[in-house]
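The structure appears right after this line, and notes come after that.
With one protein chain held back, the other chains of the complex are shown just where they sit.
Each chain carries a letter (A and B) given by its place in the written order, and its residues are counted from 1.
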Amino acid sequence: MTTYSQVVQYVITGITIGGIYALIALGFTIIYNTTGIINFAQGEFVMLGGMIAVSLATTGLPLLCAALLSVLLVTAVGLLFERLAIHPLKGASIITLIIITIGASIFLKGVAMLIWGKDAVRLPSFSGDKPFHILGATILPQHLWILGITLSVMLLLHLFFEYTILGKAMRASAANRLAATLVGINVRKMAMCSFALSAAIGAVAGIIISPVTFSSYDVGTMLGLKGFCAAIIGGLGSSPGAILGGFLLGILESLGAGFLSSSYKDATAFCILLTVLFLRPRGILGRP
Amino acid sequence: MAKNLRKLPSGRWGIAIFILCLALFPLLTVNNPYYINVMVFVGINTIIVVGLNLLMGYAGQISLGHAAFYGIGAYCSGLLTAKYGCSPWLALPAAVALTASVAYLIGLPTLRLKGHYLAMATLGFGMVVYIVLRQLSWLTGDSSGLMGIPGISIGRFKLDTDLKYYFLVWTMAVGVLMLSRNIVNSRIGRALRAVEGSETAARTLGVDTARYKLQVFALSAAYAGLAGFLYAHFMGFIGPSTFGFKFSIELVTMVVVGGMASIWGSVLGAAFLTILPECLRVAEDYDIVIYGLLLMVVMIFMPKGLTRTTVDLLKSRWTASPVSQTNEE
Partner (left out) sequence: MFRLNKKLMWLFCLPVLLFVLISGCAKEKKVYKIGAIFAITGPASPLGTPERDTVKLLEDQINQAGGIDGHRLKVIIYDTAGDETKCRMAVKKLIYKDKVLAIIGPSRSGTTLAIIDEVQKAEIPLISCAASIKIVEPVKKWVFKTPQSDVLAVAKIIDYLKERNIDKIAIINVSNPYGISGKEQLDIQAPQAGIQVVAHEEFGQKDPDMTAQLTRIKGTDAQAVICWGTNPGPAIVARNMRQLGMQIPLIQSHGIANKKFIELAGEAAEGVVFPAGRLIVAEELPDSDPQKSLLLKYANDFQQKYGRSADTFGGHAWDALQLVVSALKKAGPDKAKIRDEIENTRNFIGTGGIFNFSPTEHNGLTKEAFVMVTIRDGNWRLLK
């Protein structure tokens, strides 16, 4: 295998995983922008998405139905979480709210463990497992699905924020809460929407990677951390930054594992984070 | 200083009562090694949490990687004593100095910035340290961790039972508590509170905010290093899994649950979250669900933490009574 085709293989792997990181990072960004909270339960949304979809699929539901239903259910969990645990706390400090998200993450993980047990489960691939070759690298159909769905989610989000009233209202309350309230936007309702939206995105991410990487009750923590990492690298609070950070992290991590040392693969990711923070503390596309 | 004079005696009483309770605790539990053992861990956690609380409550910075400093302290002391035959009392200053200087280096570039950049840097730093500890088997001799860390002795007096170690840990913990109390009540403390209130205002008044933040960060890391030292020599064996992200988060949780900017809150938070999982053992598989739920409930109903809620409760009962001053913040 030539070095050239190796590089292609690493980059393709990196792009697929990077897409997932980017989706999770987007989830962080949406909640952070509207509420200022870093939602440590973001990874759990990803886990729930995958687990619920697998459960539904094993009951014989068509894959598409199972996936859609799973996204809806996870969105409901996100809504419920905001209503029950975040919303009632008027005027609590941000750090208190962050601890609540940590509590929620532990709680959701525990519930998932009770419902689904401790073993990993797998969703069937969307269209078979027959690999095909591009530029000397091999790639699974599922990788294309991941990339395609990731990009469409991003496009839909862009359209949502640019062209719908709700999206514009969310952007407005992210930009300036007081001003948004003055023009009649219910900022607190926007917080609810942001939780629902990022739960949905998390669920999508969880569903599309399940066929490749499996789902289990504790898969959320590391994915959540990497997504958070990606959000910071790109610049916390910036959506294009989250996408860029996600893909960058995925590709560099994969190249690092390939050419440097796979023992320190996770360390590579966090070293990138540290380097970015020291050189450009606000992230690559962060607002000054 | 004059302002604090009125407060100090009651605070001193508080500490005296606290020390008395600690001394009596072994008697109350019929010297059962299990309770003593739990209290040793409460003591070790208290030391880290007090430091983290200085950073979070007074300097307004979050660290998501404090377990790493704990780990560096533990491994530094463990390696020096187990591999190189160093005396624990020589390893202690080494561990504390190493953690403090590492913290200084990490804090230097990030603490000059506004916002929670330290949190993000410490998150990354914590993960890197954890992975490095995991890969250390060439140095520690076993992939599970470092074995054969000797116990501590003072002169010829060996601290070989849990009870003896309990007194060592809590002597150090009380020392750390008093030191931190003095810092909070000193010029640095006032400067820090100014930083927490409004950094810009503090800067305008000529407070070198970045320097103070950096000092507190290094101090809190040094505390964690001390705790790591105590942990390593108590356990006799250390493995990397103790010093991961999960524990960092637990520490932050202890600070917030206990109450930010409260020295006693740190003790309470550490005690509550160390003892709680032990109580939940009866719940078997349900323990982490209950733990998560309790954490949420405590934060939802007591957003300012256990101490503040208790103080408010006392205040509402004995309104305008000086008793409420006992719990300083």
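Convention: a residue touches a chain if its C-beta (ideal position, glycine included) is under 8 Å from a C-beta of that chain, and two chains touch if they have at least 3 such contacts.
Just so you know, these numbers come straight off a predicted model, no measurement behind them.
K.L.:
For chain A, which residues reach the chain that was dropped from this view?
P.N.:
Listed in rising order, the touching residues are 1, 6, 9-10, 13, 16-17, 20, 113, 117-122, 129, 131, 138-140, 209, 212-214, 216, 218-219, 221-223, 254-255, 257-258, 261-263, 265-266.
K.L.:
So that we can see where the missing chain sits, which residues of chain B does it touch?
P.N.:
Considering the whole complex, chain B reaches the absent chain at 32-34, 37-38, 41, 131, 134-135, 137, 142-145, 147, 162, 231, 235-239, 241-242, 272, 275-282, 284-285, 287-288, 294, 297-298, 301-302, 306, 309-310, 312-313, 316.
The rule we apply is simple: only the chains that are shown with their structure count from here on.
K.L.:
Which residues of chain B touch chain A once you look at their complex with the stated criterion?
P.N.:
56, 62, 109-110, 113, 117, 120-121, 123-125, 127-128, 131-132, 135, 245, 249, 252-253, 256-257, 260, 285-289, 291-296, 299-300, 303-304
K.L.:
Any idea which chain A residues touch chain B in the complex?
P.N.:
40, 85, 88-89, 92-93, 95-96, 99-100, 102-111, 113-114, 221, 225, 228-229, 232, 236, 263-264, 266-267, 269-271, 273-274, 277-278, 281
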